[in-house]
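Following this message is one structure expressed as structure tokens.
A single protein chain has been omitted from the complex, and every remaining protein chain is retained in its original position.
After this line comes chain A, so read on.
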Amino acid sequence: MIEVRNLSKHFSHEGRSIAALDDVSLQVAAGEIYGIIGRSGAGKSTLIRCLNLLERPDSGTVTLGEQELTALPEAELQLRRQRIGMVFQHFNLLRSRTVAGNVRFPLELAATLSPAQMDARVDELLQLVGLADHKDKRPSQLSGGQKQRVGIARALANHPDLLLCDEATSALDPETTDSILALLADINRQLNLTIVLITHDMRVIRQLCDHVSVMDHGKVVEKGSVLDVFLQPQHAVTRSLLAETGFGQGERVDAWRARIGVPLLKLTFVGEPTLSPVLDKVGRETGLRVNLLSGTLSEIRDTPCGQLLVGVVASDVELPALPEIFAREGVRCEVLA
């Protein structure tokens, strides 16, 4: 669906050149939700703005379907953009228009529908985002979450095949964030719409995304399925971003080991085993007694999963035999002796 190849972009700041994007490549499959995460200044914002060429990269290509956007002349690019929706952190609604007027705006730009058809489409979209009752209000009369719903309805107006979300929930409180994420997940399912989002919040990735790229200093430092990245983070930046979610506590292992002085096990649960008494079962079979040190049980998108760090207090079997025993129960076990 989207193929980003060797994208680079430099900004000059006070005479120095700063690489906002440094040879970034990634692929997004049709119909998936793809997350790009990084701390502020990592270049994720520049990257998403390069996807619809609001920002022109210095080098590299962006291909959408069969079309290389970076090679399109301005007029064709404008036409193509009508079918790439974008949702913004600060909503960017027209203050001079009502809710309905804002949703109608992209339809007016495209000018392919009759006025009556536009009105019908606006009603349909407001229904979809649950704002049918607020049609005639001004943006200033809406809450943050409602504004973002207008933003989403507007982005969907011209039946886009790609939706870009630029920190769409970063200005919202946690509850509102959840409702907007649920709406995005809904839209992704209902319309089979590809979504690319950037965020600095791992919760957004965990709840919504199929694949994720982690960015740092203009580079993609890690990418993969969200499950893999959460459960087996490879890069220090990923681990630090994961710290607040309870996943990927890799760097804490050494501290625990030193303090407790027993071998540690890292147990990773994905899917069904997460909900089964695996630890208890293995304990009965092998005499394994553990000291629970830290961990989290959660859901990544709709998959239950979890990760536990335990200290081995006693065991009737040799430690190296444990991974296989756990594997039989569908649990990945790493011995951190």
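We take it that a residue touches a chain if its C-beta (ideal position, glycine included) is under 8 Å from a C-beta of that chain, and two chains touch if they have at least 3 such contacts; residues count from 1.
Rule of thumb we're sticking to: contacts and distances are computed from a predicted model.
Protein name for the hidden chain, per its UniProt entry and selected from "Potassium-transporting ATPase KdpC subunit", "Amino acid/amide ABC transporter membrane protein 1, HAAT family", "D-methionine transport system permease protein" or "Electron transfer flavoprotein subunit alpha": "D-methionine transport system permease protein".
Note on the undisplayed chain: of the listed residues A:N92, A:S179 or A:S225, the one touching it is A:N92. Within the whole complex, the absent chain has one touching residue among A:Q141, A:N192, A:S276 or A:T303, and that is A:Q141. From the set A:K44, A:R80 or A:R206, the residue in touch with the chain omitted from the display is A:R80, counting the whole complex. Residues 52, 54, 77-82, 84, 86, 88, 90, 92-97, 105-106, 108-110, 137-141, 154, 158, 164 are the ones on chain A that touch the missing chain.
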